[in-house]
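Data first, discussion second: the structure below is written as structure tokens.
The other protein chains are all here in position, but one chain of the complex has been omitted.
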Amino acid sequence: MNVAKSAIVAVANEADVVKVRQAVRALALEIKLSLVDQTKVVTAASELGRNLLIYGGGGEVHLEVVQQGLRNGLRAVFTDHGPGIADIQQAMKDGYTSGGGMGLGLGGARRLVNEFEIVSNATDGTRVTIIKWR
Amino acid sequence: MTNDLLFELLKTSRAEILEDWVQQQMAGGGTRGDFIKEDELRAQAGEFLNRFQGAVQSGQINNINSESWAPVLSLLSDISRTRGRMGFSPSETATFIFSLKTPLITRIRKAVGSNADRLFQEVATSSELLDKLGLYTTEVHQQTREELISRQQMEMLELSTPVVKVWDGIVALPLIGTLDSARTNVVMESLLQQIVQTGSEIAIIDITGVPTVDTLVAQHLLKTVSAARLMGADCIISGIRAQIAQTMVHLGIDLTTVTTKATMAEALRLALSRSGFRITREAK
Partner (left out) sequence: MQDKIPILQIEDLLLVSIQVDMHDRLALQLQDDLTSKISETNARGVLIDISSLEIVDSFIGRVIGNISAMARVLDAKTVVVGMQPAVAITLVELGLTLDGVHTALNVSRGMALLRRNDFTQ
């Protein structure tokens, strides 16, 4: 059985966000996440992928199957070289808008996954890492 | 240098090694009676020797996690999983590998002769290699058993909290026993599935049989009610005892948006009336 255990999706337009969803779904199926968990992680990826496009000016998503002991997980890293998020704490709160009605993006996405990490500044851009364990 | 001897042996005496090995397994109880037929065993062993040979040839005898050993590990994984599911013990499964030691070592001895140092080295290397492979099968076996148990636990969870249809368009979920996070998740998903499947617009969640409700469980209940609403159905929570009501208020859990009834009977009465049903008693 030779199935992909990782994938990289470049995000430059809306159609790419759909590709991100599909790629995450494929990996989620690969590690046999439950339907609810699949839905949660694909939804989180959709939120973060869209952020890449709208706020990051485009970027990349690195997907990988990871292991911790005997359990499997799905890790997705969203990277962009955009302007960065000035106040991360504020951004994580629900209902945060920087214009364009973003809201619910980060805080919501975080609740859908097991591990969530964000690094963001004006020079390097933003990197969000999420992991959903089985 | 050690690779070469092993490789030579495998190349020249493959058929004999295979035969000896199969006999060792049959005698050593590695087949559990007739769970595995001799033909099948011979086929598996033969395939293993082929892949083993390939891996030995490519070098890297010390690291079974390297690329060249992948085919071998893959085969061992399949064999372990199957035996694990059949109910083989870890030892019985590992016997597949360990019983290869004797046939190999006897031939190493014959090939090396009286050079004690070299003999020791060859035997040690081969032995170590087979030990690693044997342990690998044990690990996979363990994992398979754990997955099986976990799946059985899930099934038991689902069985122990059935969603029942009480009337057209009304389902009830009588919860009994302590609710932990995992169980609550399973139960709630099950309720939502049933709502869709039966096309029920009202679900009664009865917690008469739940001794305590903590914040986590209460939050789960509320999330389920919200989810049901999003889907187009409504929930009534019944069987809230005085104690639980007190706890919930103390914990600051907001139930103002949820319909609650003291008993399942009252909840049913409400559900029926909301659904447009009216019950009258026949005069005798």
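Which chain is which? They are A and B, in the order written, and residues in each are numbered from 1.
Note that contacts are C-beta pairs under 8 Å (C-beta built on N, C-alpha and C of every residue); 3 or more make two chains touch, one makes a residue touch a chain.
Every value quoted in this text rests on a predicted model; they were computed, and no experiment measured them.
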Visible contact partners (per top-of-document touch definition) of the missing chain: A, B
Listed residues B:12, B:178, B:212 or B:226, member touching the removed chain: B:226
Footprint left on chain B by the chain that the document does not show: 188-189, 192-193, 195-196, 199-201, 223, 226-233
Chain A residues touching the omitted chain (full complex): 14-15, 17-18, 21-22, 35-36, 38-40, 42-43, 46-47, 50, 94, 101, 103-105, 107-109, 111-112
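Convention: only the chains that are shown with their structure count from here on.
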Chain A and chain B: spacing of chain centres that average the CA atoms, whole Å: 28
Contact footprint of chain B on chain A as seen in their complex: 36, 70
Complex interface listing, chain B residues touching chain A: 143, 146, 185, 189
